[in-house]
Structure formats: structure tokens, C-alpha cells
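These notes are about the structure you will find just below.
Excluded from the complex is one protein chain; the other protein chains are retained at their positions.
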Amino acid sequence: MTEEKLALEIRHVTKRFPGVLANDDVSFELRKGEIHALLGENGAGKSTLMNVVYGLYAPDEGEFLINNKQVEINGPHDAINYGIGMVHQHFMLVPVFSVTENMILGSEVTKGTSLDLKRARREILEISEAYGLEVDPDAIVEDIPVGVQQRVEILKALYRKANILVLDEPTAVLTPQEAEDLFQVMRQLTEKGVSIIFITHKLKEILKVADRVTVMRRGKVVGHTSPSETDQQGLATMMVGRDVLLEVEKAPAKPAEIVLEISNLTIKDERGVSAVKDISFEVRSGEILGIAGVQGNGQTELAEAITGLRGVDAGTTTLLGETIPFEKPRYLVEHGLGHVPEDRHKHGLVLPYSLADNMVLCTYYQKPFAGKTLIRNEQAVLKNAEGLMTRFDVRAPGIDVAASTLSGGNQQKVIVGREFSRGIKVLVANQPTRGLDVGSIEYIHKEIIKMRDEGVGVLVFSAELDEILSLSDRIAVMFRGEIVTIVDAKDATREKLGLWMAGSHPDTV
Amino acid sequence: GGASADVSEDNCADEAVLCVGLVTDVGEVDDKSFNQSAWEGVQQAADELGAFVKYVETKDAKDYAANIQLFAEKDYDVIVTVGFALGEATVGESANYPGINFIGVDQWQGEELANVAGLLFPEDKAGFLAGALAAQMSETGTIAAVLGTDLVPPVVAFKEGYEAGALYINPDINLISTYHPGGMDVAFVDPEWGATTAKQALDQGADVVFGAGGKTGNGALIEVASHEGAFCIGVDSDQWETVPEAHPCLITSAMKLITPGVFELISASAAGEFPGGNYFGTTGLASFHDFDSSVPQEVKDKLAEIDAGLLDGSISTGY
Amino acid sequence: MQTTTSLPAPVSPWKRFIKRWGVTIFITLSVVGVTIWQYAVDARVTEAVLASTIRQSTPLVLGALCGLLGERSAVINIGIEGQMLLGAFVGFLVNVWTGNLLVAVFASILTGALMGLLLAYMSVTLKMDQIIGGTVINILALGLTGYFYQVGLTTQGKLQPISLGPLADIPILGPAIFNNPPITYATFVLVIVVHYVLFYTKWGLRTRAVGEHPRAADTLGVNVFKIRYVNVIAGGAIAGLAGGFLTLEAVGSFERAMTNGRGFVALAVMLFGKYTPLGAWGAALLFGFANAMQTQLQFADIKVAHQFIGMLPYVLTIVILSGFVGRTRIPAADGIPYEKE
Partner (left out) sequence: MDNQAKTEAGNQSLSDWFKSVWHVIAIPLAAVLLALVIGAILLIVSGANPIEAYAALIEGSFGTMKAFGRTLAKATPLIFSGLAVALAFKAGLFNIGAQGQLLLGALVSAAAGFLIKGLPPFLHVTLALLAGAIAGALFGAIPGALKAYTGASEVITTIMLNYVAINITDYLADGPLKDISGGNIVARTPAILDSARIPSIGEIPVGFFLAIIVSIIVWFTLWRTTTGFEIRTVGLSPHAAKYSGMRVAFTVILTMVISGFLAGIGGSIETLGIVGRYQPGFNTGLGFDGITIALLGKTHPFGIIPAAILIGAMKAGASTMQFNAGVAKEITDVIQALMLFFVTADMIIRKMLRTKDGGGEKITLSGWGQK
């Protein structure tokens, strides 16, 4: 093994955060020209390890070898010099910069003292042609779709002549088709001698493209395997340490009266572009309507409009037979609509508040938490919190800890508990399990189905096909602000949905 | 007490020891302006009368009374309070300390109290003379005044006198004057505004600028100093001494003789002849210093004539 | 992002043009109109007002440059006032001691830079709230200058105008623009230089990236802390120069608290100028013009209580800020300390 040509070797890396041992004596080998998948639950320490390699975090212990030579990495600058490129889980692009400016930042080409944008532009076009990654160098990043943004990210690494490429959850925001294209590019890159570390939660993708797999759990490497030796269930078990149910069971739906009706909704986004175009559909009590779609196709705007966070340009929404005013979340709170928002940190929680306060975020002014006097009944607030903690299995040291200290899954349970417990008739859940581990996903899915069975009309937005397929009774697919089609869940397959999400018209499939 | 007591604060209660305290208006004792002039009068008392002297600067207008009490509690014999704003506090404390004599600079006494002397100055008369001089020295027919704020009565008096004096000489003269647009807390401490305003006046032909407004006015004087052929006129004290940067233009100053006024009243108090009520100090123009030869004799004669007229009442400033 | 804005309706290019440039064009036309009218009445008055405009705009635009260098790299600087004041004070002292104006100017700049260093240390290293950091500098400057200033110090003159030959004879603008003392000329140059650096150089690209998305810049090997430190220090140096302008070029002496809020107005100028040096210049000139005009109105003996004229520039700022600059894009990371891990 010692003769083997290794592109990168990580030895005994330990990284601590206050209260968290994110990487615990992790060692890792990346061969030349391979695609090496890194797998693990949320919080297993994958991103941390990669950030350490990339020089963003200083490890507490550990060493690195590149091409079998020991190196010091004291910052991204060193990493870039050693040929390491990284596409981060959250894109690292300056939204108001052009593609060219983003591309050259940190490795600028200059003529005299001035930036040489012309030359940079030419170089970018050359590379983008060489790898078949098409981009418009003059486009402003915030105006281009996520798929293209990701291309820019990869090009950024290639522009810096990376031969070790780290891709942290690159497919989370892509359509199956776009993901397929990415795999194509990845294979092409390995042929040119680039070695790739590929992080993903999608087991299928690992089986499809990876040469080898390393699995992490709670900061430690727990095993190595390869696609030829295992399957999805095997990977999941290795990752979680127990057998997991990958899909929840549910009885057939018993849809009743229409509880939520969307008619001809049109919404323009901040820049005046139509994000939602003349959309209509309805949700019945006792059913789950899943809205599938790749991030950035108008789901966020649609969900925000329905839940009162955003105004609309045309159309109406009818809740339980009454036309609702837009941008009045309070009206919806009081008329039976529950909302699990897309961004739990931004909308769902007040992070510095205690769990108890977060659990009355929408009802703090109602009896028994307060009355006409506006004086809070602290006792009632605490009692409510204690009740919800037990009922929704929120794992936290107490109801007085700040929400910010909870893990993502438990934070989500706080929101779910708050919304599900206040007698709602309609539920809008946007990416309800984003970023959660399998255990939490399982739990929240069960709760959503329970709501449905109690007669609540549920509208679920999700970019995860598996989530859509396992929860929905009917499925609508959004693309570029329009609903491509609404089908019965029975008639949907992964493949069809994938194509529709990428814009194919249902009639042609 | 005995006649042998040291001149120190601890012995202020002693008959033989003269202690004089001074409370400034908001601002510093070394403001090159009225606080400083008054303090110089007190220091003169130290030199010539062997008095023990001390000052306290007021930081907050609400402390006037408290600051007066600092001296009163130590049995000072004379307390000088500087500025019209201290008028109420001075009268108020004078009742609490009938044994102490108070000198209130710029403080009009509505009713006469035995232990309070308001030291007042007819600023309009000094302004009138300054205006008359400016009008005679001006070749362009445009003269300017850069002023502190009209919230302060002496400033207004100077301005009105200045304009009346100029018009007395030349009814067609072009008078451009301006008050600082800010409030009390900036109007007297904005030399750059004073300077730039003076320049704006000079640029449109003014060749004499009257700077009346503490440091704001000083800024105007210094600005004029760097413009060849233009004159500037200072205010309050002889600013030849306090603003040497203005020597190239400072033809004279419209003075209110605070220093001698304060000293006279302290001496009167020491002599047991303290005059309660309003006490009028003198105003007038300072010496021409280096410009003595540039001021034609007929101008000097005219000024003397006006001075006499103001004194006997045959000329009125209209203020 | 604002929390309470509703969605803008789609606009035609013409409307967008008006929206973007309307106020600027309106103001420019009004200023030009007033100027021409004045010129017809008395040319000297016009020239006087324009010269005063330039002069009053100088500390404001310098202050604004200081502010925007900081904020382009995401450090809010409300300590401009204090940096200016200390710069003015130390420059003055050095002028008194050495009698060398050039040395004094450098002392002002250095003092400002040191105060910039202090702000950078507070906001970048200590990750203090930046507004509090600036407030500390303001109070400190007021206290230190007040405590250590002794009256009676006089200087040997101030920086004098240098006339640029025939250029200064151009009617209307010549005397205002081409007959100025050195720091004013330096200000003209600095505006252009900062504009160039910010938008056309490597440093500028990195600065703007750090102000928008520091982590992105960090991942590309850009040293976020260094960029912030250097920009804030450079900004401080410019604020120090503004102080030097006050004591060494404009007034020629020092007084306590002589900045009199110019550092705060500079912030308004910066916002008004949309975080661009050229925009700030335009805004500063507008403020200078408003001030010069209010003096001119008093000269003309127009009997409005001068307090009303006095509050005009401030009211104007509020109106413009809420209707116009309210939508200025503020650098996305502005005010947020960067945590590396």
C-alpha cells in the first residue's frame, strides 16, 4: 500500500468546537483519479473535515500529505497552492459580482495596477469550453440559476488548477438531470487526473459514481466500503449504526372538502421577475399534496405567499372557504393555518429565545398565555412548553435553554410541536426535513401523516424526491414558476418526476 | 482671625485675606474671549491686591449654582460669574450668601441688590464705532460681519451697532452679515464655519470683516489675515493679544473692557464700597497697533467725533 | 433586505432611469439654475458661493471616503468625528512644535490612522459592536483633546492656496476649483484614487468581496482581517487628513470640539452617495452648496428665521434618505464581525 500514489492523505485529524468533538482522530486517503465518497449523518463531521483540509479551520491535531509529501496548510491560500479546490455546501459566491469577478477573486489577473477583466474573461471561456461547463462570464451571480452557480463554483476550482476537488453535497440543489450532468463532468475530470472527494446524503448517487466510500459517524471514521460491496440499505446501516426504515408506511388518504384553494396566483420577486405564474390548485382535508421542484423554481415565493409572508401580484387564496388577505400572517394563525417554514433559523425560531418562548411564538397573545391586559402568564407559557417537550420528544436540557443550542432535528421538532398543537386545519410544510438525520425524518413524516389522518389538509414543499414520493397523496411539479402537472402519487415515479422537474412536459413523457 | 493669616483658601473667612473666585460660563477660562478677560481681571486683583484667586469652569449649565456654592462654602469674599446665562443663579445665590459680593459680567439687574453688581457694557456703541471705522476703511463699499448666534444678546448688540455705525458713515454701504446657523452649543466654537463664511464674504468684495462670536469669530479673523488688503475687526478684548494669527489684518477690536471692569469692582469690594445694581463698564475701540499709520488722520478724527456724540447722546445707535 | 418593503412593480426602462437618476438630475439642474441666475446678477457672488461650496465639501467628502472604505469592507465607522478631531488636534500641536506644515499634515494623517487601527482592533479583533466602537472613539477624542489642549499655542500660518495659472482664470469655476490649498487638491485626487482602487484594482475587488461575503473571500485565500484592518486604517488616515484640513489649511488653529458634527454629516454624505467615492463627492458638494447658499441668503438679508435655513441641509438629508437613498444597497456583511470558525 505504501507504494500507492495518493493524491491526499489525512492523518489523525482532531477538531474540537466548544462542546463538540467534530473530528476525532480521523484518517482518510484519496487516490489519484478516484471519486471517493464521504458519507455520514448530519453533524458527523464531514464538512468540518473538509474545511480543515481546505485550511478554513485549524485542526487541533493531525497532518496532511499531498502526493505523499507532508505539507502545512495554514489557510485556503495554501490549500489552493497545493491544488485543492472545494465547492462548499453553501455556495461561496458574491451575489452582486459578475461570474468573472467571482472567478478571479483571490487569484486576480492584472495589467499594471488594474484588473485585467478582459483577459480573465478569455481564460474563463477557454476553461469552460475545455470542460464543457457553459457559463456567461458577464452574468451577475444572483441572477443565474443555482445549477449554473454550481458550475461557476467548479470552474472556480479548475481556474485555480485544482487537481483535488472537494464537492460538499453538490447535488442537494440539482435536478436529477443536472445531477446526471454533474456526474458526467466528474468522470471527465477524473480522466484528466483530478481526484474528487464527494459528499452526499443520497445513497443512490454514491452507488452510481463513487469508486470508494468512507463512512463517518459522530466525528469518527467508522468504515470503508465500495459500491461493488454494498447497497443502499447497507450504506444506511453503516452510517446510522442500526437498521433504518427508509420509507414510512401510511394508509390510503380519505380526502374530503377543499380546505385550501389557490387561484391564478402570480408573484413577482424582488427584481420584478415573475417567480410564480398564474398557478391554481387545491388541497382537500385529509390529503397531502406534495409540491416537487428544484430549489429556485418559485416554491419559496409560493409558500411565502400562501403563508402570509409575501404579497402577490394577482390571484386569490381561499382558506376554509374564505378569501384570505395577503401579508397578514396573524389572520392565518387565527384561522387554522399552520406553517413549518423553509428556513427554520430565519423564520421558524428566535434563536436566542428559550424553547418556552419559541413555543408560544404565534400564540403568545392568546389565552392562556396572555389576555386583554397584555400581561404574560409565565406559568402557562412554561406549562405549554413542558407539555410539548414530552409530546413531541424534543431532546433538550430544559425548556429554558436557548433554541440556538439545539440540534437541527430538535429545533424542527420545536416548530412542528408548536404548529401541530394549536388546532390547525391546514398545514403548509416547506422542506420539513431539510438537513435532518434519518431518525428525525422518520419522526416528522409520521407526525405529518398523523395530521392528515386527523383530517388536516397538508401541503408539503420538498426538493427531495424521496420525501415527496413517500409522503404525498397527490404530487404537483413546479418548474419556472408554473405547475407542470398534478398527478396521483400512484402514477408518479422518480424518473418521471425528475424529468418534469427539469422542465419536460408531461405529455411528452 | 489675625492679620498674620496666610493668603490661602483655608483663610478666606479671615477679614484680612481677600479671596476671589470665578465661575465661567459653559466653556473654558482660556477662551480668548469673555471668560478669559474676566479671569484676567481677577488675576489682576491677585497681583495688585494680593488676593487668593481660583476659577471653576462650568461643564453643564445646570451647575451654575453648584459652582458658585463651591466658592461660597469656602467663604470667598468676591465671586465673579461670567455671562448673562449665570444671571439667575447669581441672584439666587446672593440671597443665600449675603456676606459675599457677586460680580455678574453681562448680567442685567432688574432690581438692585446690595451684594450683586451687574457689569454691563453698551456693546452697540463699540459696534457702532467698529462699523464707522469699517465703512471708512472700505474701498469696495462692502463690509461684512461674521457672528456667533443671535441667542446671545451682546452679539446682537454688536451687530446692530456695527450696521448702524456703517450706515451712519455711508448710507449706501453694502452690509453682509450672518449668524451661525447652529445652536448654542456650536455657534461659538466653530472656527471653520467662521473662516469659510469670512472667505465667502471676501470673495464677493467685502474688504472689512467684523468677527464677533467667540472662536467662530476668531476663525473669521484668521481667515481674513491671509487675504491681502483686507481688514478684520476683533471683539470683546483687544484681540491683538489673544489671536496673534490675525495680526496681518487686525485693525482694531470692538472692546468691552471686562478686565478693568472686573478689577474695579473687586477693588471696590475690597475697599468696602461695593456698588450694587447695574454697573456700566466702558467700551471702545482697541489701539490700531501696527495699523496706526494706515488709518488716515481724518478717520481717527471722525471716530473721536462719533465717540463723543455717542457719549453725549447726540448720536444714537438705534439699538 | 428590508423587512417591510412591498414588492416593486415592474418598471419601464424610462421609469427606471428616472427612478435611478431623477433626483440627481433634478438636483443638478436646480443647482446649475441657481448658479446661472446668480451669475447673471453678480459674478463675484457666484464665484464666492462656489469656492465656499468646495471648501465646505472638503472635510465632508474626506469623512465620507473614510466611512465608505470601512463599510465596503463591512466595518461601520461612526467614529469619523472623533478621528477627525484627534487628527486636527495632533496636526495642530505638531505645527506648533515644528512649525513645519508638511510634517504636521503627516502627523494628522498618522493620528487618524492610529484611531483607525483602534477601531479595527475593536471591531475586527475584539469583534465589538462596531457602532459602540465608533462611539468610544468619539467620546475619547472629545475628552483627550479637551483635556490636553492648552490655550495660547499659536502656529506659524496655514497652508495657502496655490493658483494653477491660467486655469484659475476660467470664469465661474476657475477660482473655485483651480485656486485651492494643497489638502483640497489632495481631496480631488483622493476621490479619484479611491474610486479607481475600489472599482478597478485587485485590492478593490477583494475589499468589496469582503464587504459582501467575507467567507467566500476567505475560501479563496483572501485575508479578511487584513483587508478590513488596512481599509479601516486607511479610512482613519483620510479622516485624520480631514482633521488636518480643519486646523492646518482651513482655520489655522485648533479649538475644542471644532469638528462640530462634520464627521456625522459625512456619514450622511456617504449614504447619500451610495457608497461610491464619486457619489459621495456629489453629495458633499450638494451639502457644501446648501451651506454656502444659507450664508448667502443671510447676506442678502432675507428675513427668514435663520434656524429654518439652518435645518435645511438636515431635513434635506432625511427626505432624500427616506425617498431615495433608503434603497441604497448596503454591503451585505456591513457591521457583522467575521468569525473564522
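So that you can tell them apart, the chains are marked A, B and C in the order they are listed, and the count of residues begins at 1 in each.
Operating definition for what follows: contacts are C-beta pairs under 8 Å (C-beta built on N, C-alpha and C of every residue); 3 or more make two chains touch, one makes a residue touch a chain.
Predicted model, so just to flag it, every value in this text is computed and none were measured.
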Among displayed chains, the one left out touches A, B, C
Of A:G33, A:P227, A:G296 or A:P329, the residue touching the omitted chain is A:P329
Of A:E129, A:D231 or A:D400, the residue touching the omitted chain is A:D400
Missing-chain contact among B:E57, B:D75 or B:E241 belongs to B:E57
The one residue from C:V41, C:V103 or C:V315 touching the chain left out of view is C:V315
Omitted-chain footprint on chain C covers residues 1-5, 76, 78, 122, 126-133, 135-140, 142-144, 146-148, 261, 264, 267-268, 271, 305, 307-308, 310-311, 314-315, 317-318, 321-323, 325-327, 330, 334-336
Residue list for chain B contacting the dropped chain reads 26, 54, 56-63, 66-67, 70, 84-85, 87, 108, 110, 149-153, 156, 181-185
It is residues of chain A that touch the chain not shown, namely 18-19, 307-309, 328-334, 339, 341, 346-354, 357, 361-362, 364-365, 370, 374-376, 378, 397, 400-402, 404-405
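Here is the rule we go by: only the chains that are shown with their structure count from here on.
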Using C-alpha atoms only, the most centrally placed chain is C
Rounded to the nearest Å, the gap separating the Cα centres of chain A and chain B is 75
Cα centre of chain A to Cα centre of chain C, whole Å, reads 44
Chain B residues touching chain C in their complex are 28, 30-32, 36, 144, 150, 175-179, 181-182, 186, 189-193, 195-197, 199-205, 215, 218-219, 222-223, 226, 244-245
Within the complex, chain C is touched by chain A residues 17, 54, 56-58, 75-77, 79-80, 86, 88, 92-97, 101-102, 104-108, 110, 113-115, 156, 267-270, 272, 310-311, 313, 327
Interface with chain A, chain C side, in the complex: residues 6-11, 200-202, 205-206, 208-209, 212-213, 215-223, 329, 332, 340-341
